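Notes for the one structure printed next.
Shown here: the complex without one of its protein chains, the others still in place.
Take a look at chain A:
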Amino acid sequence: MDFAALTERCRTTLRALDLPRPFDVHAFCAQVGRDRGRPLSLLVMDLPPDAPCGLWVSTEQRDYIVYERATTPLHQEHIILHELAHVLCGHVEGAGLGDEHARRLFPSLSPGTVRRVLGRGAYSSEEEQEAELLASMILQRAGRARRSPRVTDPDAADHLRRLESGI
């Protein structure tokens, strides 16, 4: 899928969302958890500099978004929204650890071994880009973005890619 199509898909997802007013990311997470029928908890932790500053953890009954303590509230909000966007885009429907996630976490192990131990199916790619795009759009609609990204602009795609790898 090209970037324009991805943008359109994110816009459609965004239109269906009922954002709390005034926007509050914690309230929004609680609402998403209720809507999905799976409680969603936010966990703030001290993560070392070379570790990712946000991650998503699913168990049988619930989901956790873990985010870095030592950063600005605005950055924390963005981290949380990026992880949340994976759910809103339908990337984490409980199928389990996908091959892409498995490769990131366990680059030395064969995918077969990861599946053997955790017992799993597969995911599609492009998810990071879509999640980042939707997170930006939510922030924009919530009046948080400093400038509105022109998403049809190839520079915006670049900007998003940088955001994605830099955060």
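Basically, a residue touches a chain if its C-beta (ideal position, glycine included) is under 8 Å from a C-beta of that chain, and two chains touch if they have at least 3 such contacts; residues count from 1.
Going forward, contacts and distances are computed from a predicted model.
S.K.: From the names "Arginine N-succinyltransferase", "Dihydroxyacetone kinase subunit L", "Helix-turn-helix domain-containing protein" or "cysteine desulfurase", which one matches the UniProt record for the unseen chain?
M.R.: So the chain that does not appear here would be "Helix-turn-helix domain-containing protein", according to UniProt.
S.K.: Of the residues A:Val25, A:Leu40, A:Val114 or A:Leu134, I need the one that contacts the missing chain.
M.R.: Missing-chain contact among the listed residues: A:Val114.
S.K.: Which listed residue, A:Met1, A:Ala27 or A:Leu105, touches the chain dropped from view?
M.R.: A:Leu105
S.K.: Kindly note down the residues of chain A that lie in touch with the hidden chain.
M.R.: So the residues of chain A touching the missing chain come out as 41, 43, 45, 47-48, 50-52, 54-61, 64, 66, 82-83, 86, 91-92, 94, 96-98, 101, 103-110, 112-114, 116-119, 128, 164-165, 167.
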